[in-house]
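Of the protein chains in this complex, one is absent; all others appear in place.
For clarity, chains are labelled A, B, C, D and E in written order, and residue numbers in each chain start from 1.
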Amino acid sequence: METVNILIEALPYIKKFHKKKIMIKYGGHAMIDSEAMSSTARDTVLLKYVGMKPMVVHGGGPEISRSMNKLGKEPKFIGGLRITDQETMDIVKMVLVGKINTDIVSQVCLHGGKGVGISGKDNHLIKARKRAPQIIVDNTTGEEKTIDLGLVGEIENVNPEIVEMLTSNEYIPIISPIGVDDSSNTLNLNADTVAGDIAAEVDAEKLIILTDVPGILEDPKDPETLIKKVNIDEIKELIDKGIVTDGMIPKVETCINAIDNGVKSTHIIDGRIKHSVLLEIFTKKGIGTMITR
Amino acid sequence: METVNILIEALPYIKKFHKKKIMIKYGGHAMIDSEAMSSTARDTVLLKYVGMKPMVVHGGGPEISRSMNKLGKEPKFIGGLRITDQETMDIVKMVLVGKINTDIVSQVCLHGGKGVGISGKDNHLIKARKRAPQIIVDNTTGEEKTIDLGLVGEIENVNPEIVEMLTSNEYIPIISPIGVDDSSNTLNLNADTVAGDIAAEVDAEKLIILTDVPGILEDPKDPETLIKKVNIDEIKELIDKGIVTDGMIPKVETCINAIDNGVKSTHIIDGRIKHSVLLEIFTKKGIGTMITR
Amino acid sequence: METVNILIEALPYIKKFHKKKIMIKYGGHAMIDSEAMSSTARDTVLLKYVGMKPMVVHGGGPEISRSMNKLGKEPKFIGGLRITDQETMDIVKMVLVGKINTDIVSQVCLHGGKGVGISGKDNHLIKARKRAPQIIVDNTTGEEKTIDLGLVGEIENVNPEIVEMLTSNEYIPIISPIGVDDSSNTLNLNADTVAGDIAAEVDAEKLIILTDVPGILEDPKDPETLIKKVNIDEIKELIDKGIVTDGMIPKVETCINAIDNGVKSTHIIDGRIKHSVLLEIFTKKGIGTMITR
Amino acid sequence: METVNILIEALPYIKKFHKKKIMIKYGGHAMIDSEAMSSTARDTVLLKYVGMKPMVVHGGGPEISRSMNKLGKEPKFIGGLRITDQETMDIVKMVLVGKINTDIVSQVCLHGGKGVGISGKDNHLIKARKRAPQIIVDNTTGEEKTIDLGLVGEIENVNPEIVEMLTSNEYIPIISPIGVDDSSNTLNLNADTVAGDIAAEVDAEKLIILTDVPGILEDPKDPETLIKKVNIDEIKELIDKGIVTDGMIPKVETCINAIDNGVKSTHIIDGRIKHSVLLEIFTKKGIGTMITR
Amino acid sequence: METVNILIEALPYIKKFHKKKIMIKYGGHAMIDSEAMSSTARDTVLLKYVGMKPMVVHGGGPEISRSMNKLGKEPKFIGGLRITDQETMDIVKMVLVGKINTDIVSQVCLHGGKGVGISGKDNHLIKARKRAPQIIVDNTTGEEKTIDLGLVGEIENVNPEIVEMLTSNEYIPIISPIGVDDSSNTLNLNADTVAGDIAAEVDAEKLIILTDVPGILEDPKDPETLIKKVNIDEIKELIDKGIVTDGMIPKVETCINAIDNGVKSTHIIDGRIKHSVLLEIFTKKGIGTMITR
Partner (left out) sequence: METVNILIEALPYIKKFHKKKIMIKYGGHAMIDSEAMSSTARDTVLLKYVGMKPMVVHGGGPEISRSMNKLGKEPKFIGGLRITDQETMDIVKMVLVGKINTDIVSQVCLHGGKGVGISGKDNHLIKARKRAPQIIVDNTTGEEKTIDLGLVGEIENVNPEIVEMLTSNEYIPIISPIGVDDSSNTLNLNADTVAGDIAAEVDAEKLIILTDVPGILEDPKDPETLIKKVNIDEIKELIDKGIVTDGMIPKVETCINAIDNGVKSTHIIDGRIKHSVLLEIFTKKGIGTMITR
């Protein structure tokens, strides 16, 4: 009986998001092991079957570093960005496209979804350019050093044709966050940004970012201070006030940017909680932070 | 959390019946008052939103008799069939098409479904012919009497074009059980039969008949003896053995006939239980009797 | 031979209105008995077969009053509007949707048209709101009385999706003039207005209103003074001068409104004359009054 | 009023042939001057506007001979077939395609039809082969002479793609009766046969051949002996009995062949009578001879 | 090996003009005999097979004059325009539509193209009006004489529907340069202008005019002075300076006009050189003069 009552309760949400595109950024615990991955994938497939059009972009940082270590190559970062020489880029591609992406596709197909793995290179989905070198100030000497990040890119434009073809034919695209520049070089991209930019380009209804925190907290140490809903102006203020900090800032900026480009709502939620995507979509109070216009 | 677990549990059923046509025969308590109707309609709309193609045929006997009484006209039956003169037929049409059908459409639309009311007359959906007169034997004298039933029909053929157009354009057709003969007379039809014949003609996956009993019972007085699942051969035996009796026989024959013509499964369920349609579709054990090939 | 000459004479009109939508308001003598109805319906079907897209809205006042009388309920009107309590509304629906509409569908299908009966409730074709109460001044005392009209509505907006689907699939929609408000109440609507508003919303070429007068007469008592053609400015003047009066005013206003919203021409014609619709469309001089921009 | 009564009388025929393909072979008086052509073309366009799909094949023998005479070239015939050397073939093409076809297109377009002139060469609509040489017996000497007919062809197969594209896009194809052989030579073809073979290949409902006689007459001298309707078996008997003779035999054989290949009915009618096509289609008794299965 | 290297070299051009419409004006030596025609047609078909959408407009002046002479009628010209009485117009149609057009269709189909011959009359592709009479000044007396050109037209507008239907269904339209006026008269048109106006109306990428000169020459006597590429402003200057003269001026004006109306590039090339169309399209330096914005 419960089963049915709950379906009835979910109906308004099912109706509201009927045929809408939902971009989900997989990351952190939501893909930490095959069980977590299976659960996340099943939730994604469920969205498809109740009438939405889910799309996935995945990250993969820790796995890349692990693979590099295995190959005796030390991962290096500047300001959170991985310094990516050609050999590193090969490892990035192999891990993202060859391992993580195919694993997600496995899980999505296993649960009955028509999963298809693509990357930003397919049909030039994501055109990117190399990022400018980072300038680092030596704390001791005050000297500036310019460090080339190598094959790290920023998005120039998204050509959503292939994503549109897939979603309109009932497929669930699983997208690896790499791009291609004018000389056909592969560039390493930030997965959150990729999710946000594609979401905007395909007129997605929602961008949902799975993280390993409860959402945006007034006091980062107290999960009770979770902000459930916030609009763009308020969130900018929270950044100014220093309440949104560190690693959360780029995620929030991705959200702001997505909303500015037409995405209706963006969500930063806790991927450690099982079925967090469904809880966020199908319950009135949600479980993370929703940012809207 | 429960909400979501239950959605996950429903997923296999949602997948299994994705894009399948589900014919629901409304009758009895499921439409006894506006609250019951609202609930039944909402369940129907939910099926649509999770990807199925529901269709509705409704009955209306008690309401017709009530209206006849108001107009000072006495309802008469022979062998369960309403003797239908032209004046009665006018009342039948007015009640079925003008009242009950529009009420269901109201409820379906209110819950977000694209309900459209039609009858067997629209684009000659149901061609019928007059039933042969009934022969009655006087118990006392043993004399036979031939009684003309008037405008009572039996189905000749179903032209499903309009139903197909509606379901393939995301509408939910609500169908009144009247038909039209070669001379354009309107004929009164049995609603169960109409539901079954249309279900077969449009290749429906399921025919679900809402009744005021728990299903088929081994012992009609003991609801504990409910038969959950039975195949055609077994059910025929149950008829032969006299376990299926009276008013249940035509319903069961409708089911047998529907299955013989391609419907995958038929269900006789208890419309007095809230959300019985959903319980039957979305739970493993169901709540009524399922008849299959 | 004649047959053919006349077809040839009709050709320019057939060409001119090829694939155009023609909204016909059935009313008065044109639907007074089954013979008249049959003739009107056949004319409508002919328009379909020579390449136009006819649509029908029907009235039904007298029949409603007759049914009310049968049920011992006295019809009451204020300023031409029927005071409609819930019980009256039920009768209105039963008569319009259950009786008159199905009768027209019968005739249209009998003559080979793909007739489908719908009402303003189907897929919320017509959203309406309750009309404001009428204020009546007592002639004797000069006192004002406010009278609630009950379930009498005015149109808020038309959602023409279902009408478009039907006409583009070669069906002839037959529409009952009731609407639905935000709370899913059924409201009684003026049939002329319904015809005009739907005609405008679907970009009809023509709105033809069947009445029981020859058209607009300079002198209401002299049919010889029929005005054959008049534009909007002229007709407004005729209203100002008091030449258009009484029951004709709302019809003329419907026409003006339809033209303002894009209908190319509107026609008030005499439904008592056989084949008046065809005579108006297929002959140079027509038989009624044509109002154009 | 008459206008309208006659439209109503035509309705059953309009319905019966709705969306059906009608092949009309233009010949003789029906295209003798621009007035006759105009009338024939207008009738053809009318068929289009009342919902049929007319197609035209035209002849042109007399005009070809006239042009040859102008150019000082004597027309020669063997057994009714024009001996066609290359120079004659050029004249045939110029007259059929360049003059007669464009004149018909003019008239069809003038009356509002979307006329398009094509020939059997376009997209290899008609593949043909050279006819075998004719063997002539000298009546005096009894000697046999073999005469090569030159570029006279018989149809090998019809590739109806272009005709189907035109009719399904609302165009009226006007077809010149020439074909092309494997070496890309143009061959002169019998127009009746072309009409019949294309009619069969596109599943036409009717083949109508315009001639300069009333139809098939029991007594060729007495128009009163016109045979209105005859089936294939009967017509074969009439040939055997010598009632169908001479120039009528190939036309009748074309009809028999068309019916054997699926055309529903074929008509040999009098093109000298104005609107003969319409009279044959829209009146119960027709004006010529109808041959059916 | 060469074969393949050259295909590889052609690839950039094949890509650049993929699915683009290419209008080719056939004239002069390119259609002087059947061998030349065959070669020109094969080139055209090749464009189709490597993914472009070629269209052809053909001229035919010399052939028309030859036919007139054969018929004992003297061709007369005023300012390069053929004085065209009704009899001449008949010859024009017969030669253009009946002979030249069908010959081109033959060759195109022989090489595997889906050639279809049409003229400006089909479905009123080209609406034209009679040109104003020419005013001639007698050199001796200085008197002005007004000379009616007869059925010589100038284009009013192009209705490209039929050309669009043909090209989008993989056909190659072959178009004869005649038009039709409001009274359905056939008018003789300049073929270059027809090619240019249709090219503009269908958004062609290129207009290629085949002539009997190398292109635009700085010094008409020295083929070494060929101008390979020129823009609109420069070409206007060349006209002003008197470098573009005589017969070349209308061709250049056609090009300017086509570019002003959206054609991307126009080409005046030497039809005497075999495969000139391909050389112009598939080689970097081309062989004639390209005029661009």
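Basically, contacts are C-beta pairs under 8 Å (C-beta built on N, C-alpha and C of every residue); 3 or more make two chains touch, one makes a residue touch a chain.
No experiment lies behind these values; they were computed from the predicted model shown.
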Message: Among the chains present in the display, which ones are touched by the chain that isn't there?
response: A, E
Statement: Filtering E:I24, E:V50, E:I208 or E:M248 for touch with the omitted chain leaves E:V50
Message: Out of A:G115, A:G196 or A:G286, which residue would touch the omitted chain in the full complex?
response: A:G115
- line: Checked against the full complex, the residue among A:M52, A:V97, A:A128 or A:L151 that touches the missing chain is A:V97
Statement: Omitted-chain footprint on chain E covers residues 1-11, 14-15, 18, 42-43, 45-46, 49-51, 111-112, 275, 278-279, 282-283
Interface with the unshown chain - residue positions in chain A: 70-71, 90, 93-99, 101-102, 105-107, 109-110, 114-119, 121-124, 162, 165, 169, 171, 178, 180, 184, 186
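As a convention for this text, only the chains that are shown with their structure count from here on.
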Statement: Sorted by label, the chains bordering both chain A and chain C are B
Task: Mind checking chain D against chain E and telling me if their interface is mostly the same residue numbers on each side, over half, or mostly different?
output: same
Message: Using mean CA coordinates as chain centres, what's the gap between chain B and chain E in Å?
response: 70
Task: Starting from the mean Cα coordinates of chain A and chain E, work out the distance between those two points in Å.
output: 57
Message: Two-or-more-chain contact residues of chain D, please, as numbers and ranges.
response: none
Message: Taking the touch definition from the header, please name the shape of the chain graph: line, ring, star, complete or other.
response: line
